[in-house]
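Of the protein chains in this complex, all but one are displayed in their positions.
Letters A, B and C mark the chains as written, and numbering starts fresh at 1 in each.
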Amino acid sequence: MVDAEDGLGRWPVNCEIPVQWGDMDALNHVNHTVFIRWMETARMHYFVACGFTMLLEEEGIGPILAGLKVDYHAPVTFPDAMTIQTTMTRIGNSSFDMGYRIASSARGGETVATATVYGVVFDYKAGKATPIPDELRAKVLELEASVT
Amino acid sequence: MVDAEDGLGRWPVNCEIPVQWGDMDALNHVNHTVFIRWMETARMHYFVACGFTMLLEEEGIGPILAGLKVDYHAPVTFPDAMTIQTTMTRIGNSSFDMGYRIASSARGGETVATATVYGVVFDYKAGKATPIPDELRAKVLELEASVT
Amino acid sequence: MVDAEDGLGRWPVNCEIPVQWGDMDALNHVNHTVFIRWMETARMHYFVACGFTMLLEEEGIGPILAGLKVDYHAPVTFPDAMTIQTTMTRIGNSSFDMGYRIASSARGGETVATATVYGVVFDYKAGKATPIPDELRAKVLELEASVT
Partner (left out) sequence: MVDAEDGLGRWPVNCEIPVQWGDMDALNHVNHTVFIRWMETARMHYFVACGFTMLLEEEGIGPILAGLKVDYHAPVTFPDAMTIQTTMTRIGNSSFDMGYRIASSARGGETVATATVYGVVFDYKAGKATPIPDELRAKVLELEASVT
C-alpha cells in the first residue's frame, strides 16, 4: 500500500472529479499539471476534515507546501472520471508528508498516478514554522482511524 | 427561458462539475475564466451527442469558436458542485449559436452565469467555412427534441 | 479604432506575455480561455496604474466583473509573444466598460482577438454597487490622456 507511520496511511479522504476537455494539452492527454491540481483539491478536503482549515482561520496556523514528488503511470483522456485519494503518512515536529493516488474510471479503476506532498506547519502571525499543535495531531489520527 | 429558433433551445445536455480549490483566485472567488472552461466541457459533450465530434474525425468538418458573451450573476466559492447546461439556439447556413447556464448547488440551484457562444462550421481540409451538413442539422434537432 | 466616450479609448496600458506550451489544447491552438486570462492580467495593470487597486486596499471599493464579450479572429500557437492592450471606453455612474485587443508577434502584429469587459464598482463594506469616486474618474481620464 503506502509506507506510513503507525496509525497513518489509511486513505480516509477521497474526491471524484470528472476530466474536462480543456484539461488535455496538444499531445491529446490530460496535462501533467492537472493531476497536481486534482491532488490539491483532495488535500483541501483533507484539511477541512481534520480541522486544519479552521486552525488557519482561527489562529493563523496553516500548511505550507514545501515540495512534491509525482509518478505518472498512465495517460488520461477526456471523457473520464477520476478518483483522488489522500492520506497523511508522516507527522513530524513541524512537518508532515501526505500520500496521493489517482484512479481512472475509464481504465477500470487503474491507478494512473501516485504522489507524495511535503508540508510544513506555519505560524502566519509569527512568520515562521511552528510545531504541529497536539489537537491537530489528534484530529489527523482520528480521521485516519475512521477508515476501518 | 432562452431566445431560440423553432425546435431549439431545449437544453438537452448538461454535466456536473465540482469546484476545485485551485479554481479560486486571489479574490477568494472562482476565477471568471473557469466558468468558460466549464462551458467548453459541456459543449464537447453536446458535440459528441449530436455527432459533430465524429464528423470532425471522419470528414474533417468541425466547429470553430468565433466569439462568446458571458454574464456573471453571482460569485462561486470552493466547495460547490456546478451544473452546466447547454443548448443550440440558432442554426444558420455555416454558423450557429449555443446557450449556456451554470447553476450552483451551494446556492440551491441558483443560476450564477449565462452565456452565448458563437460558432462556425469549418472544413479543415478546404481551409474555409462550410455549410452545415444536413445530417448534422437533423441530429441537432433530434437531440434537442429528446427533451420532453 | 474603438467606440469610446470623450477622452477615453486611447489604449494607455499594454503588457507582453509569451505563449506557454501548455496554453495549447487538444486542437493544437491556444485555448480560448487563455486569451481571457491574458486580458485579466492587462486589466490588473490598468487598475494599478489608475489607482483602483489602491482604492480597494484602502477603502474597500473595487471592481466586479459583470460580463464580457470576446471575438476571436485568428488562432495562436506556441511559440509566440502576445501584446495585450486595454483602455477604458465608458465610465457610467457605477459601471464601466473596457476594451481589449490582443496582437500576435508571430503573425506580424495582427490582432487575433478583441473584447469588451463590463465592470461594476462595488463597495465591499456596504455590500452593494457604489458610484464611481470622482478621484478615480479623474485618474482614469489622466491615464487615458497620457497617450499622445
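Quick note on the criterion: a residue touches a chain if its C-beta (ideal position, glycine included) is under 8 Å from a C-beta of that chain, and two chains touch if they have at least 3 such contacts.
Everything numeric here is computed off the predicted structure, so don't read it as measured data.
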Task: Listed residues A:A4, A:V48, A:A66 or A:A129, member touching the removed chain - done: A:A66
Open item on the list: Suppose we count only contacts with the excluded chain; which residues of chain C make the list?
Closed with: 15-18, 20-22, 37-38, 40-41, 43-45, 78-79
Open item on the list: Considering the whole complex, not just the chains shown, which residues of chain B touch the missing one?
Closed with: 21-22, 24-26, 28, 31, 33, 78
Task: Those residues of chain A which, in the complete complex, touch the missing chain - done: 31-33, 36-37, 40, 65-72
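We adopt the following convention: only the chains that are shown with their structure count from here on.
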Open item on the list: Could you classify the chain A-chain B contact as same or different, where same means more than half of all interface residue numbers appear on both copies?
Closed with: same
Task: Per Cα centroids, the chain farthest from chain B - done: A
Task: Rotation angle (°) superposing Cα atoms of chain A on chain C, nearest 5 - done: 180
- [ ] Round to the nearest whole Å and give the separation of the Cα centres of chain B and chain C.
- [x] 25
- [ ] Give, as an integer number of Å, the spacing between the C-alpha centres of chain C and chain A.
- [x] 36
Task: Whole-Å gap separating chain A and chain B, where each centre is the average of the chain's CA atoms - done: 32
Open item on the list: I need the residues of chain B touching at least two other chains; which ones are they?
Closed with: 37, 40
